[in-house]
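Only one protein chain is missing from this complex, and each of the others stays in its spot.
Moving on to chain A:
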Amino acid sequence: MGREVSESCVESLLIEMVSSYCNRFYADKQELAARRIEAIGYQVGHQLSERYTMERPRFSDHLEAIKFICKDFWSEIFKKQIDNLKTNHRGTFVLQDNHFRWLSRMSIESSPEMVVSSPDGEDKASQAMSMHLYFPCGIIRGALSNLGIPCAVSADISSLPACSFVIRIKA
């Protein structure tokens, strides 16, 4: 029997986790904070992939595993599938989500006081936003590596709330 989780609770938890790591635990070491958040995502992805692949035959190649991430895995977490999958057939995959749930409530518009106080307000805003993407990157990496595909995952916010994840499989 599937258990349900309140969506707003999950979102609040994620936002709180990111802010705790960035502003309290590793306030002056953003890179370390990012690594820690990614590691949490990794563990979550690792465990979820075990659960969600339970009733299906084993994957025969990388593409099948990536397709699983795009379709079933994504629908289990975000109730929608990845909108666009691109690949160069040499181990790089780009997964684009046109309405990424965890970013849908965020705005990249920097607040007026931020702009006044610092000329690079825009930069700070997008940096703060990118901190929120280490967790989903970790989830993807954890899921794939549990399926036997070691990879590196990075995220790219081109135009909100669209978001794309770039997966590079390590040969």
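Simple rule for what comes next: a contact is a pair of C-beta atoms (placed from the backbone, for glycine too) under 8 Å apart; a residue touches a chain by one contact, two chains touch by 3 or more; residues count from 1.
FYI, contacts and distances are computed from a predicted model.
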Candidate names "Trafficking protein particle complex subunit 2-like protein", "Proteasome subunit beta", "GINS complex, Sld5 component" or "37S ribosomal protein mrp4"; UniProt protein name, chain not shown: "Trafficking protein particle complex subunit 2-like protein"
Touch criterion as defined above, residue of A:V18, A:L147 or A:V166 at the omitted chain: A:L147
Of A:R24, A:R51, A:R90 or A:K170, the residue in touch with the unshown chain: A:R51
Selected residue (touches chain absent from view) among A:Y26, A:F59 or A:F78: A:F59
Residue ranges of chain A at the interface with the undisplayed chain: 43, 46-47, 49-51, 53-54, 56-60, 146-148
